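The complex is shown incomplete by one protein chain, all other protein chains being positioned as in the whole.
Labels for the chains are A and B, by order of writing; each one numbers its residues from 1.
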Amino acid sequence: MWIQKEIQLKPQARGFHLITSEILSQVTELQNVKIGMISVFIKHTSASLTINENADPTVRDDFEAYFSRAVPEDEPYYKHMDEGSDDLPAHIKGSILDFNLTIPITNGQLNMGIWQGIYLCEHRNSGGSRKVVVTINGD
Amino acid sequence: MWIQKEIQLKPQARGFHLITSEILSQVTELQNVKIGMISVFIKHTSASLTINENADPTVRDDFEAYFSRAVPEDEPYYKHMDEGSDDLPAHIKGSILDFNLTIPITNGQLNMGIWQGIYLCEHRNSGGSRKVVVTINGD
Partner (left out) sequence: MWIQKEIQLKPQARGFHLITSEILSQVTELQNVKIGMISVFIKHTSASLTINENADPTVRDDFEAYFSRAVPEDEPYYKHMDEGSDDLPAHIKGSILDFNLTIPITNGQLNMGIWQGIYLCEHRNSGGSRKVVVTINGD
């Protein structure tokens, strides 16, 4: 059984945002899958995805603070500067994090840890609405 | 054909640990898969997975040394400090590395390079036993 959908995510400010329920609400077919996998793939190069702690919002603040220090803007050696100071760092952060998440499905639910959630990582100052392709394969 | 199992890994000290055989010994059904994929998904946010060199143990030592410098503890700007100095860096390291590994299966075996092995990346000082979900899909 294969299910595939393109989902338009709500626009988000620069930073890290919990989107587990925004995605799950749009793929209710998941409930019929006993064993399988879900892939969530983001069709951009300046926003990305990761999994992390779904409880304390300060984790997401600290992620934005850390990654914006680890990949600074306006380094003198950057060549790709035409699209603004936040653009090249956004590409690098995307590749450090993930453009695709693969998560097991068990008995109609994501089989994640209880503290795990899906993050949209918006690396641009004004990234707008982002598109993901969700693909479910299972029994 | 779908096979799915939850595996409890042996507790490990903080650092990087080769766990290829610990995982393979628990999914002997793999031998019956001619072409397919295996997913190994860790159900935590402060331990993670990666693939790397399976021969010289100093590579694993250097990984611990590198990542603990790249993501330092107790940065003055961190807000999420309630669970100890090693907690927030553990979350960040997890997202830099991987929570899921996807590896091809060919003729009943993992089709990895001869130098590749699966690492458990234990980012907490006392993380305890970690749980992974192994899902095999194939012909």
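Convention: a residue touches a chain if its C-beta (ideal position, glycine included) is under 8 Å from a C-beta of that chain, and two chains touch if they have at least 3 such contacts.
This one's a predicted model, so the numbers in the text were calculated from it and none came from an experiment.
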**Absent-chain contact - pick from A:4, A:32, A:109 or A:125** = A:4
**Request:** Just name the one of A:31, A:95, A:109 or A:125 that touches the chain not displayed here.
**Result:** A:95
**Request:** Tell me where the left-out chain touches chain A, residue by residue.
**Result:** 2, 4, 39, 41-45, 70-71, 75, 77-80, 82, 88, 91-92, 94-96, 98-100, 102, 131, 133, 135, 137
**Asked** Mind pulling the chain B residues that touch the left-out chain?
**Response** 35-37, 50-53, 56, 58-59, 61-63, 65-66, 70, 96-98, 101-104, 106, 111-113, 115-116, 119, 137-139
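Assume only the chains that are shown with their structure count from here on.
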**Message:** So the centre of each chain is just the mean of its C-alpha atoms; given that, what is the distance between chain A and chain B in Å?
**Reply:** 20
